[in-house]
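The complex appears here minus one protein chain, its other protein chains still in place.
Presenting chain A:
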Amino acid sequence: MNSLPLLTVMMVVPVLGAVVVAALPAGSARLARPVALGASLVTLALAVAGWVAFDTGSDAMFQLTETHSWIPQFGVSYALGVDGIALALIVMATILTPVCLLAAWNDVDEAETGRLKRYFALMLVLEAFMVGVFAATDVFLFYVFFEAMLIPVYFLIGLYGGGRRQYAAMKFLLFSLAGGLVMLVSVIAVYFVGPGGDQGFLVEKLIGNLDGSEAALRWMFVGFFVAFAVKAPMWPVHTWLPDAATESRPATAVLLVGVLDKVGTYGMIRFCLQLFPEASQWATPVVITLAVVSVIYGALLAIGQKDMMRLIAFTSISHFGFIVLGIFAMTSVGGAGSTLYMVNHGFSTAGLFLLAGFLVTRHGSKMIPDYGGWQRVTPVLAGTFLVAGLSSLALPGLSSFVSEFLVLQGTYQRYRVAAVVAALGIVLAALYILLMYQRVMTGPKPAFPEDQAPPRDLSLRERWVVAPIIASFVVLGFYPKPVLDIINPAVDKTLQIIGVSDPQPAEASGSAQ
């Protein structure tokens, strides 16, 4: 195995970048942006190296592992490692970070050097925590990253957001903290029902070794699940997301919705399913119901929104419903679909949020009724926005279609009603995306004041932001195999841990007759 602690380096690089950015003298604060971008690109390169080094044929649960004793008195280790699911998410996060940094280039006035430096430093710190939270293979370490991550996001929203930023930041923090603290009880309890000892928090040692009463394990499952449901977010604990996403800068919103919220769904696989297989099956009917409600509820509310950012936030609630559905369907197709969905959703949300953000910087309004006919003013922006929207509504050929199809197929194998109802979500998705596009982009050319230059189309920087996102739609839409190759072993492993096998098609059709 590789001797370089790749995952640690992937956290150290952004942190170092953040330190450098924060320490820049006021005179050269302009350098904050290139330095931050450089650090994130190095991290991306490291992530790619990790992808290359990852052996899809390996039997080991985790690869690129490193384990050091941290607090042996508590049984805590500094243990990192990735399986296919974690690796896919880390790569997604490291691609999105430079994209977001580039998109956020002009978010803060250059004259305010302190604010500028802090903004980019916070984003880099956040990147380090994002890598850490997906790479942690120790329950305690995961919890540490899970909670510590809130602080940079809190400041990103609270210091740089829109008008109601304080309210949104506080709401975000309180929801997440409350969920996280409930999880803490379960985290502590896991150690005591596990094998214990110096390394008692290692996921690998805990899986299959939890020796508690059925009721105790179910309660622990609930503790974890609540935290992840808040994070994901699922109905009815989703209310913080629209506020946080609307009030934060588009780049922050992308990292928040596109990456951070994935911690919730990732956690469901890693901790709920793998640690508590029995309790997960026990809870499945409730979870599936909540997921379907999220799909429909998020989509319906998205249709009713006038604020673009809020609309995109509600579409995410709907999409997270799909992801959870696929996870708890407990079929290999559904699991693979969900993981792929997590990656695709990261990119399609990024496209929508960032392009909407570009639009807002041009016109100064987030409200859909303030627009109309913009495809005649900014054709490239409109076109890319449409592509991002089509990806979000799962047009065949674009990436989300693959994952949504897999999720529904996987769900149908076990829960037909849920799959059929959730499929309505796709219809609604077409509605909210196309209605938004129609209202914002089509129609007569809008009139602009004579004394003002008309808005310009996407600049070169903005095109560089959009290009990788669009590329990901197409590549993952036509050829998702490389990602699925990495994901599938991990999903199969999960199912093996739960102890379920895919329902046999013949049997299923037989019983239907």
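Some notes on this structure:
The rule we apply is simple: a contact is a pair of C-beta atoms (placed from the backbone, for glycine too) under 8 Å apart; a residue touches a chain by one contact, two chains touch by 3 or more; residues count from 1.
Everything below uses one rule, namely that contacts and distances are computed from a predicted model.
Per UniProt, the protein behind the absent chain is "NADH-quinone oxidoreductase subunit N"; the candidates were "Peptide/nickel transport system permease protein", "NADH-quinone oxidoreductase subunit N", "Transketolase" or "Sugar ABC transporter substrate-binding protein".
The chain that is not drawn here is touched, among residues A:51, A:70, A:105 or A:405, by A:70.
Touch with the chain that is not drawn comes from one residue among A:53, A:182, A:207 or A:431, which is A:182.
Of the candidate positions A:4, A:45 or A:174, contact with the unshown chain belongs to A:174.
Set against the missing chain, the residues A:9, A:159, A:303 or A:435 yield one that touches it, A:159. In the full complex, chain A makes contact with the omitted chain through residues 69-74, 114, 143-145, 147-148, 150-151, 154-155, 158-159, 165-166, 169-170, 173-174, 177-178, 181-182, 184-185, 188-189, 191-192.
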